[in-house]
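Structure provided below as structure tokens; questions to follow.
Only a single protein chain was left out; the remaining protein chains are all shown in position.
First chain written, first letter: the chains are A, B and C, and each begins at residue 1.
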Amino acid sequence: MIHAAFLIPILPLAGFAVLFSLGRRLGNPLAGWLATAMVAASFVVTVIVFVALFQQAPAHREFTQSWFTWFGAGRLRVGAGILVDPLSMTMAAFITGVSSLIHLYSIGYMKHDEQFPKFFTYLNLFVFAMLMLVLADNFVLSFFGWEGVGVCSYFLIAFWFERDEAASAGKKAMIFNRIGDAGFLVALFLIFERTGSFEYTTVFSRLGHVGTPSLVAIALLLFLGAVGKSAQIPLFPWLADAMAGPTPVSALIHAATMVTAGVYLMCRINPILHLTPDAAHVIAWVGAVTAFVGATSACAQNDIKKVLAYSTVSQLGYMFLAAGSGAYVAAIFLMLTHAFYKALLFLGSGSVIHAMDEDQDIKNMGGLARLMPITGVTFLIGWFSIAGVPPFSGFWSKGDVLQNAWAVTPALWVIGAVSALLTAYYMGREYFLVFLGERRWTEARPVADGHGKELGHGLHPHDPSWHMSLPLVVLATLAALGGFIDLPFHPNLVFLERWLDPVVGPSLLQTHFSVGQEWLFSVVDAVIAVTGVLVAASVWRASSSRPALEPRFLFMAWFVDRGEDRLVARTSTALANFTATVVESRIVDGAVNGVADLTRWSGERLRRIQSGYVRNYALGLVAGLVVLVAYVLVRVGS
Amino acid sequence: MGSLDSYLPIFVLFVLALAFAGLSIVASKLLAPQRPTSAKEAPYECGIVPANEPPQRFPVRFYLVAMIFVIFDIEVIFLFPWAVVYDQLGRFGLVEVIVFAAAAFFSLLYLVANGALDWGPVRRVRPVSSLQSRTTASTVRRVGTGSGEAA
Amino acid sequence: MTGSTAILASMAAHLLAAGGIAMPRIDYTAILPELILLGGMLVLVLVSSLSPRPLPTEAYATATVGIGIASLVASLVLWRDVSDHGPFTAVARAVNVDGFGVLFLVLVSCILVVAPLLAAGHLRREGVGGCEYYVLALISGSGAMFMATANDLVLIFLALEILSIPLYILAGFDHLRESSGEAAMKYFVLGAFSSAIFVYGIALTYGATGSTNLAQIAAFLARNVVTSDGVLLGGLALLLVGFAFKVAAVPFHMWTPDVYQGSPTPATGFMASMAKAGGFAALLRVFVTTFPTLRGTWQPAIWVIAVLTLVLGAVVALVQSDVKRMLAYSSINHAGFVLLGLQAATARGVAGSVFYLFTYSFLVLGSFAVVSAVGGKGDERHGLERYRGLGRRQPALAVTFAVLLLAQAGAPFTTGFFAKFYVVEAAVSAHSYALAAVAMGTAAVAAFFYLRLVFLMFSDVGRTIPTHEGAATGGTPTDTLEMPSAGGVATLVAAPVAALVEVAEPDPAIVAVSPWVAAGLVLCVATTLVFGVWPQPLVDFAHQATLII
Partner (left out) sequence: MSIDASWYLTLAAALFTIGVVGLLVRRNVLVMFMCIELMLNAANLTFVTYARALDDVGGQVAVFFVLVVAAAEVVVGLGIIVAIFRRKVGATADDAHVMKG
């Protein structure tokens, strides 16, 4: 059954092909159903392959399925094939699973959009690219998927490109990602140069022959790629802006899947990181700082989605903290649970936005829990999960991360723990402002929709249709129970760790805590989470405005965006201006124009040879002939 | 020197022919009376006074037939060597030459069907796209197999 | 007639080789693809002669596509034969059935499948339907096949003529246009001239080596060290002129722009792909496998010709304002790239050239088909300005053209990129660094004029062309995309075709695209993109072909 693995990416691709050519004809909602069916079918195949893989002995849980040689030249051979191992199948399973739910949700969410089929076309293409990224058996194919998800992300952020903010957010995402991609690309060249191969298994088997400086360079360059894609410091501002895209996109791409690609990459190259502890430390520290910055920024946001965006940045930071600490299982564990609860929170916020007629300001909400019970309850579960309240999933996964951070250095643990407290707090703030407290909206007030049109009717918030509710419920269940796939306390309960062991086992940093210590960590985590929740409750239960707690520098996310704008963007603009006015126009332009003019001039000259007279053409032919024969005869003579 | 010997009869024949032609002209100049009249100066046209000037250009049809002649004429080149060794080639040669003839015949059929061989002052080569009047029967008739109706 | 000469050629070549009259044995399966084309051609002639009323041009197009597919199948069977049992010679060693030759059989068959589709619409529009275009194309195709498989200089000459003479007629095919006649005259006079030079070259080579059989010539040259025989080298020079004329290499290219511009557009596309395929096939075989010992002499000559071809093609294309003429110069530039592989004279170089020809054939066929459609009735509106705003009027057509042009420019994810990559790589690995650099430079220049056309198509000015201001465009882009074809669209393949089809010309600015042309274009674009993303099968094909030599 493992051989069916090729179907996993092919099905969404087929969906894309059909939608691309016939999408408009299928229309609304058939196009959406087709897309959903394709991804769901892919999920089914994934589960089948997953089970088949599970039935193998742990040592034999690695299969390479080579499809064909993609292209080659000289000793370079780039194949297209997939690597089926516990890591890739875990990724594939949650990607297809979460994607199926979000596709289903989108059928309802995008119901009134004119570009309905196009949305699903992109969505299917995205799933295909994402699956290629995680399933590829070599770096180049992964990079293909990496670029593919980037492009889809660009298309989908800028989906409503008539809105300025969406269009510029799309561009911003593209630019930030390109910076990271450049690192990835250079890393690719280095890898090939040093190992002569692109295939994961071959590359990892030849690491012994590669010097440490090269390995550090490769690791850090790949990490640069991950920083761009996964919105880490300093390349995170794009993620907040990316919220201009449709909410299902935020849920799928900018929370559950694409942004975790960087974490996946770090886990995939664990043999390299294992050999380069210094690079790993850099990763861990960047992750920790990002976790803190993201969490603090989330505390002061008023846009329901931006809170979640910064929260995602923060959570991704945790994942890198884990990967950098050598705790790849913890990273993957957090990635999975995060996918569940963050997708849940985003979809919930989407329902709220729908209900509030496109208003996203949490200061204008309140008291929705009673009107939207399903959304309210599932959002609550999401909040508890992310906050780390036991026994919800976040408690287990974040606990795992923090514990491993402690093993590296307690300083990392402190940063992580503070961020965890903040996490519980800012999500509480959001929950209270949106679902509880007084209604700060009026039913009668005329509301403007996203296009600035005045809508006549008032607000009647209610739970959405079943397409949208069902994914909420499923995700809430997963968010609540997802933590049980990897419980501490007893070696028999660490299911995920044992499952991933063949891939990351040799590189795992072995930390041995006694059961007592494990309990201690758990209790501390629980206390932190509950404290955060309680603080949020005490502050935000009754009031909706506490300027002291929402400082401007946090609202502006530590001014990173503006700082980068000033420092990098303006400097480079100035430099570019200088180049444009002085270097470009005087020197480069001069040269280029000179060459262009010369080319054009010689073209004009040469075309005159073409007189139109057949005799002249024959003369040209004879002239060539004479020169040739003369040359030959000279050679004979010599 | 031996190789030139074989050319001697040809050379002799050549000289004889030249001598005879030259001799005839010279003899006629010398012997014939020279009394020109306008009737005698006129171009010879079977004794009839020319009614009008000959047309300056030949109709296209003329060239067409000439071209068709050339191409069918040259096909015969291949029949000569074939005929020489016909016996040795046996059935293989027969098959090949039938294929050859069939190809040539199909070409002829095409020409006939498109009216390339319709000779006459009025009719023109019809454009390929306006062959409304053509039928199987008419083509067969032109080829001449249905000789009964040909008249 | 020409067909039968080809058959007889093999017969006589046998006599020639045997010296006496031995019972000739002809392996008909070895030349089955050619026989299919010629037989099919004869059937078309017969049917058109005897049919009670003129058949629609589409009927002939369908038949030709069928014949092309049949010969494709036969070629592939031969390919399997060759891969399993190795190459062999047939028909008294006049025909070489090896991977290299069979690959070109496949290519020619493919061209004959695509070209009729692309021509049908044009022929109907211009009122020159009938069997002639297809019959001539089939004869020409068989000539190209014989050129690629010929193992005898005399057969190469015959094949060259069988390839060329129908092309002369195709150039002058549209008797209503003056430029068509002019093109035919120029092509014919210069073509016949170069053929005469070529055949004189054969005669000299024959005199110097005592044979016209390529294998025997090679064997003779291997036995005797002939580096300073004036007759032989002179013959070689004349042969090179003949080939260089056929493939439009500078300075033997001068017919190209005029002929490409004047010929009916589908004929241009056909001759560009077919003449280059046939010409280069024979050129590569003769120079690389027959005269390797004289490499020291001909490689520098090819080097110079390649540089001239690359530069002149790109530079003069830059200043053209007529799209057909621009594409003609660009085809000269492409010929220069193919020469890169020949100059390298290595297995890798030949494989690169073969790959280039394979991909280029589809690009040029498709490009000229688009030009034909845009040219409109009369086939005369080929100015650059005509393309302004095409992306808005007919997005599907514009995107198709853009893909084909970008591929010609060598953009990644198209076959054009890998084609250029492999020949340049071959040149580099043969240490022809300067030549590779020149090639890259001209590719940059060439990219400019391709991109200019692409930008022009998608520039926003002028939803209608100036002369028809105020007239409704007959559809926004989405309307055009949605225009259904008559038969209804059910399959994946049919959808892009339907997107391209433009049934009538509701507005003068909208050009008609028949379903036939649309299908052909989809084939061209599909090959370009599929093998552009996944070139390996084609690369392997080309490499195998070359290694089997």
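Everything below uses one rule, namely that contacts are C-beta pairs under 8 Å (C-beta built on N, C-alpha and C of every residue); 3 or more make two chains touch, one makes a residue touch a chain.
Keep in mind that what you see is a predicted model, and the values were worked out from it rather than measured.
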> With respect to the chain omitted from the figure, which of C:A196, C:A222, C:A437 or C:V530 is a touching residue?
Replying inline: C:A196
> Among C:I31, C:V106, C:I169 or C:I510, which residue is in contact with the omitted chain in the full complex?
Replying inline: C:I169
> Which residue among C:S51, C:S179 or C:S429 touches the omitted chain?
Replying inline: C:S179
> In the complete complex, which positions of subunit A touch the hidden chain?
Replying inline: 607-608, 610-615, 618-619, 622
>> Please output the residues of subunit C touching the missing chain, sorted low to high.
In response: 1-2, 5, 9, 12-13, 15-17, 19, 154, 157-158, 161, 165, 168-169, 172, 175, 178-179, 181-186, 188-189, 192-193, 195-197, 199-200, 202-204, 206-207, 210-212, 257-258, 261-262, 320, 325
>> List every residue of subunit B that touches the chain not included in the displayed model.
In response: 1, 3-4, 57, 60, 63-64, 66-68, 70-71, 73-74, 77-78, 81
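The working rule: only the chains that are shown with their structure count from here on.
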>> Suppose each chain is reduced to the average of its Cα coordinates; what separation in Å results between subunit B and subunit C?
In response: 38
> How many angstrom between the C-alpha centroids of subunit C and subunit A?
Replying inline: 46
> If you look only at subunit C, which of its residues touch subunit A in the complex?
Replying inline: 185-186, 189-190, 193-194, 197, 228-230, 233-234, 236-238, 240-241, 244-245, 251-252, 254-255, 257-258, 297, 301, 312, 315-320, 418, 421-422, 425, 429, 445, 478, 481-482, 489, 492, 495-496, 499, 534-537, 539-540
> Which part of subunit B faces subunit C closely enough to touch in the complex?
Replying inline: 71, 75, 78, 81, 85, 88-90, 92, 96, 99-100, 102-104, 106-107, 109-110, 112-114, 128-129, 131-132, 134-136, 139
> Tell me, which parts of subunit C touch subunit B in their complex?
Replying inline: 1, 3-5, 7-8, 11-12, 15, 21, 23-24, 42, 45-46, 48-54, 127-130, 132
